[in-house]
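One protein chain omitted, others in place.
Chain naming follows the written order as A and B, and within any one chain the residues start at number 1.
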Amino acid sequence: MAIGEEAIVRSELRWAAVSIGVVSLIMLALIYAGIVHHINPPSNIEPIDPKTLHLSGEFTEANLGTRVSAEGQVTSRIVATQFTFQPRCIVLPANQRVTLRFATPDVIHGILVTGTNVNTMIVPGYVSQVHTVFTRTGELLMPCHEYCGLGHSEMFATLRVVPASEFKPDAQGRVSCDAR
Amino acid sequence: MSTDPLDRPWRLWASVAILSVFVFSVLFGFVLLPIIQGRGAGLDAFESICRALGLRPGSPAAPQPASEAKAQPTTRVAWSAELMQALDRPSAIGAQLAAACTACHGKDGRSVDPKLYPDLAGQSAVALYKQLNDFKSGSRLSAVMAPLAQPLSEEQIVAVSAHFAAFPVRSLPPAQMPAPSEAIERLVARGDPTRAIAACNACHGEQSGGPPEAPRLTHQGAQYLSAQLRAFKSGERRNDIYSRMRNVAAVLSDSEIEGLAGFYSTTFTY
Partner (left out) sequence: MTPEEELERVMRDVPRGALALAALSVGLLLVGWFLVYLLVFLPRGMVS
């Protein structure tokens, strides 16, 4: 045979080096995204009781939607339930850090916002939270992407991203689609 | 099998390599990166690491919004396993209390005037419990039902709900029933994805797996059903948890409301 054992080992070592190189390159790209662009997987461990979600605390129905705090922090609270999002239309400012907080009283749901990296599961018992910055204005579709029952395919909401000049909170700091 | 002397250092170095990648990932992901990101968000190192590990809520890269509650809930009802079990057991107290309901809802839960009063016979006990509770708390407004529901205790509401749920539904002759239109049938069975209307069946169908409090709609008068849909549409009735019904009714046209009410009043199989 032309190839000896030494040659096989040598080629294996070369391939190992190539594999390590490829993995390192990809890891470096991820570390770059983490440090420079602050891109993390949105993980947030925050328990909440799904049985009394609608009764007290921040996910009471009239408390949902976009609100600007006294410090200027923009937070939108959204409930995913069988088979609707409440609110179904959410106004958010462009080019500004916003926080989306999701909870569900019933089963596992999930959301993604088209054209962005916003993508999370919504699990009963936990608050799902995503911080992001929307750079493009317009209406973005936010469908439920985790099968939640027979009405799953009709479950979606709309994110209306408006320029900062058109984002006008009312006296309570609230912004809703109906107000415009 | 004899061990090849060439293999031994190879295995050792492979293990060392894997272990060091693991140690690096843990250190980088749970310590280094959170500290770097937390500095930008004004968090101290300890808080950032706790957040990365999932011991504290929030992202290490962003300030955490305060969770605030400034609103009243739409209904006071909350479900639990014990409550669901209690609603499955009809009792003698329920039969006594039901005497007060017969003037409108009829003996055996069959309405004396289906145009105005819903049938209670065979309705889901969970749905009856929620509505009685909402009449009591004022979440659902009714000049007739509110004074009747207010004196009832939690146990009495459970008993009377379980009582009516145990009766068999009204049997109506299937004659002179108009065939439902294709569009209405599609709305019931398939919904309308373009308007985000989930199929009625997704919640109101039997064993649909939707919200537990969704009532059975068949065997009800068309006028009663359309009045409720219109009340949901105008926002006059708002005791549905998280606008599940208001969101749907808001985009239904008046003719669809009439069509759906007619469909459920003449269809017994759903």
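In the analysis below, a contact is a pair of C-beta atoms (placed from the backbone, for glycine too) under 8 Å apart; a residue touches a chain by one contact, two chains touch by 3 or more.
All values derive from a computational prediction rather than experimental measurement.
Student: Could you tell which one of A:107, A:130 or A:175 touches the chain left off the display?
Tutor: Considering all chains, including the one not shown, the answer is A:130.
Student: For the chain that got dropped from the picture, name the residues of subunit A it touches.
Tutor: Residues 1-3, 11, 15, 18, 22, 25-26, 29, 33, 37-40, 42, 115-119, 130-135 of subunit A touch the chain that is not shown.
Student: What residues on subunit B make contact with the chain left out of this view?
Tutor: 37, 59-62
In this section, only the chains that are shown with their structure count from here on.
Student: Averaging over Cα atoms per chain, report the distance between subunit A and subunit B in Å.
Tutor: Result: the chain centres lie 23 Å from each other.
Student: For a test of understanding, state which residues of subunit A touch subunit B in their complex under the given definition.
Tutor: Spelled out, the residues of subunit A in touch with subunit B are 5, 9, 20, 31, 34-35, 38, 40, 42-46, 51-52, 54-58, 60-63, 67, 69, 73, 75, 79, 81-84, 86, 88, 97, 99, 101, 105-106, 127, 129, 131, 149-151, 153-156, 172.
Student: Given the complex with subunit A, which residues does subunit B contribute to the contact?
Tutor: 6, 10, 17, 28, 33, 36-37, 40, 54-55, 57-63, 65-76, 78-80, 191-193, 196-199, 201-203, 205, 208-211, 241-244, 247-248
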